[in-house]
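Some notes on the structure that comes next.
Note that this complex is displayed minus one protein chain, with the remaining chains in position.
Lettered A, B and C in written order, each chain numbered from 1.
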Amino acid sequence: MNRLVSELEFEKGLSEIRSALEKLTKADPRKVPDLAAQRARLEAQYDQQLAAIYREIIPWNRVLISRHPQRPRFLDFAAVLFPDFIELHGDRRYGDDGAIVGGPATFQGRSVILIGEQKGRSTKENIMRNFGMPHPEGYRKAERLIRMAERFDMPIVTFVDTSGASALEEDEARGVSWAIAECLRTQAEIHVPIISVIIGEGMSGGAIAIAMGNRVLMLEHSIYSVIAPEACASQLWRDVAAAPEAATAMHVTAQQLLRLGLIDRIVPEPLGGAHRDPTTAALYLETALREEFSRISFEQFDWAQQRYERYRQFGQVTDTLSTTQKAPTG
Amino acid sequence: MNRLVSELEFEKGLSEIRSALEKLTKADPRKVPDLAAQRARLEAQYDQQLAAIYREIIPWNRVLISRHPQRPRFLDFAAVLFPDFIELHGDRRYGDDGAIVGGPATFQGRSVILIGEQKGRSTKENIMRNFGMPHPEGYRKAERLIRMAERFDMPIVTFVDTSGASALEEDEARGVSWAIAECLRTQAEIHVPIISVIIGEGMSGGAIAIAMGNRVLMLEHSIYSVIAPEACASQLWRDVAAAPEAATAMHVTAQQLLRLGLIDRIVPEPLGGAHRDPTTAALYLETALREEFSRISFEQFDWAQQRYERYRQFGQVTDTLSTTQKAPTG
Amino acid sequence: MRDKRLDFLRRGRGERFKPLPDQELEKLPDDVWHKCLGCRELLYDKDLEANVWVCPRCGYHHRITVHERIAMLSDEGSFVETNHALRSLDPLEFTIRDRSYKDRLLQAEKDAGVSEAVVTGVATLDGVPISLAVMVMEYLGGAVGSVAGEKITRAVERAHQDGRGLVIVSQSGGMRMHEGLFSLMQMAKTSGALARLQQAKLPFISIIADQTYGGATASWVALGDVIIAEPGARVGFSGPRVLQAIKVRLADDVQKAEFMLQHGMIDLIVPRPQLRGTVIQFLHHFKGHMRCAAQVVPSQANGSAGNQRRKDEK
Partner (left out) sequence: MRDKRLDFLRRGRGERFKPLPDQELEKLPDDVWHKCLGCRELLYDKDLEANVWVCPRCGYHHRITVHERIAMLSDEGSFVETNHALRSLDPLEFTIRDRSYKDRLLQAEKDAGVSEAVVTGVATLDGVPISLAVMVMEYLGGAVGSVAGEKITRAVERAHQDGRGLVIVSQSGGMRMHEGLFSLMQMAKTSGALARLQQAKLPFISIIADQTYGGATASWVALGDVIIAEPGARVGFSGPRVLQAIKVRLADDVQKAEFMLQHGMIDLIVPRPQLRGTVIQFLHHFKGHMRCAAQVVPSQANGSAGNQRRKDEK
């Protein structure tokens, strides 16, 4: 575990221990004879406090974790889980979007198509990837790859991590809404299975656009929401400071959404979040995906139908004229 | 017939009569008592000479007629043949191209999809229509309309009139080759019949892109070619002045191409070309299309198969190892 | 009646969030004529109504009621409302401090005079059987939650089952935050239903009225076989309030129908007086796979007030 990552606001209690640990790292082992013992003691303290903090975690904290700059991204997971991944480029119409990455890979001996939203880490990479906010051509590339998967009978695994689709003038001009809608319709049309994993932020239309899975997984500290809590707070509470309240009310965490039946599985993260131990986080995800793959019947199951039914049921309504919770179709 | 149109180089003999006719038009009928008689005499002269000129017509002359600035365009024909035509716009991806126009209309009580390349006449219109040279989004709009026709079982009529697809940097950047190729593939995939009419210039990939008809018609003085005769001359003869020679050698006219079996029907034009009498030209085209439609079996025929076979046969080759003209497939 | 008419003018396009100042309102006569929101001319009610509330002078499209839209897009007396009794279950038990979403819904119903942000039903239009959905801006700004998504989906499915054409008039501020991810899921649900309708080769005419943003735009609105906008309508991904939240400013023309036409996203801009005729033309062109006449006359079961024209109300 990397105990030297920067703390989030609710982890402030760790910063003193982390500073002490940092000092030890730079210390000369010849001058500090009990270096190892000191470190072990500090690490134990750190872990204890970390555990205490994470026991009390509230939805808003997970919002912060999901956006941590060192949180592993799609390509970090891919490097561990899909070492033979080949990135394919372009929508064949306008451009190649850096915020959506995809192509074929092998998983458990089976060819799959991966599609993932990709945030950058350095400034340069963030510019190239538009901070993980896809342009229309990103969704059109995704749609092309989804059709490729359909043509060649390859299951699809999508990785969601975006604060939203790009919404500038150029995106309106190239029809970002159209690109998202068509991507959704294409996922409804195809017959291969889709597994979607929310690995960080899953915000609004830019997220669901590639997340129409037959199974939808969320990492323990990822979030998935119709709108960012801050935007919700400023619109409904008229007070951006109410964002933590909005996060709770909107049910944006994996734990809340699993209870509501909106997602199918939570993938555990190492204590303190995936960014403290990306390799372990990847292994947890691998385990989850292995299990999902072992449940997939590739030969005969009607995945299009299952997907239709999965999304068809969402949206609880009552027919005030009837006694049942769900009215018969009009 | 409009005898006041500007002459082409091979019609120079008409210009004197035309000038005389123009003078008569401006003359005061009260001062020229035999005006009607004079006009009738001149018109007879004009028509006689016109007929003589058109009896001697060579391929290069037709190249010039096909490009005459007053030659009727797709929308001129549509106004007569398809008065209820509704233009649909846009490729749903990038833009709306003025050089390709399309949408539903009724012909003989049947709903059809029209798609036509459209040159402008005024400078302003020519800029809007890029001189009839489609951008990639034009072919993508065409492809969208072709799929619409397929979805709703509507026959397609395409009108070809272009000196070629636009080939500037922006067109390469948006993949003009890709747009054309995908438009062709889509025409191969669909099951409704396509009737294509070359009404003016049918130049190269920009023309065939929307001309993959089950039946291909050409107006009497239209041309259809792999490349402009001037470009062929400058490349093969190393002399642009050899363009007339190149036009003959490349077989670009309706008459040559019908003999070669590359097109199915010639639609006659009024004497002196469609631009001298656009209404009659439209009626001739209407007659031809009525006949074509009466031959179309809409219910049971496999138009995709017929289209495949029609294009499959083009390209005469000999298998030097076999005795037949056409080798068995490898 | 007079008050309602003033409401309607007050809620005119572009002035939705800022009602006319009181002194302006006082200047308005309270009998049979009103000031056009486009050119400020005083116009007779009858002239406006005869022109489907489009100013005959400047072409300004005033907001019209859902009932007027339904009347405009169906044969007289043919519309039968469906699923009008659907209500939200408030799956998140959402409250904003002291105010619950449930109360907000009751208020919205009172304000808008309809029970949700979409009214759906079956009808004929020039004799062609259609499934019709019309959104209601007055109901929570046309925000899409579970019920709106469900009603749209059922309208799509009804078109599919019966072999009808589908016509949806959209106007929406986006997704309804009070139902969280349930709202977002309506994008997948409606797109999935549309995929099946379109695979069955039944046509979908998508009409954009007023302003349409967010999840509505990025699902069914964008998936029309033909997409028509009224002049001056706005359509885009992020609505004004979302743009404010994400600190993005767009030039004013960017989300206008005219901009979207130029950029290839919509097929046509059709003035309201020609809209009915245009939709009829498309339905006739595209009816190859529809099921025909016998089924089109709706039974009177399940009907409600939706088929009453405004003039019937007088």
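Keep this in mind: a residue touches a chain if its C-beta (ideal position, glycine included) is under 8 Å from a C-beta of that chain, and two chains touch if they have at least 3 such contacts.
For clarity, every value in this text was computed on a predicted model and none was experimentally measured.
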Quiz item: Among the chains in view, which touch the chain not shown?
Solution: A, B
Quiz item: Which of A:Glu137, A:Glu182, A:Glu269 or A:Asp319 touches the chain that is not shown?
Solution: A:Glu137
Quiz item: Which residue among B:Leu4, B:Ala241 or B:Leu260 touches the omitted chain?
Solution: B:Leu260
Practice problem: Out of A:Asp153, A:Glu170, A:Asp239 or A:Glu309, point to the residue that touches the absent chain in the complete complex. | Solution: A:Asp153
Self-check item: Where the missing chain touches chain A, by residue
Solution: 84, 86-96, 104, 106, 111, 137, 141, 148, 151-154
Exercise. For the chain that got dropped from the picture, name the residues of chain B it touches.
Key: 164-165, 167-169, 171-178, 180-182, 184-185, 187-189, 204-205, 207-209, 212, 224-228, 230-232, 234-237, 249-252, 257, 260, 262, 307-308, 311-312, 314-322, 325, 327, 329-330
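Convention: only the chains that are shown with their structure count from here on.
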Quiz item: Given the contact rule stated at the top, which pair of chains has the most C-beta pairs in contact?
Solution: A-C
Quiz item: Which chain has its C-alpha centre closest to the mean of all protein C-alpha atoms shown?
Solution: C
Practice problem: Round to the nearest whole Å and give the separation of the Cα centres of chain A and chain C. | Solution: 34
Self-check item: Multi-partner residues of chain B (at least 2 other chains)
Solution: 92-94
Exercise. Give the residues of chain C that touch two or more other chains, as numbers and ranges in rising order.
Key: 198, 222, 263-265
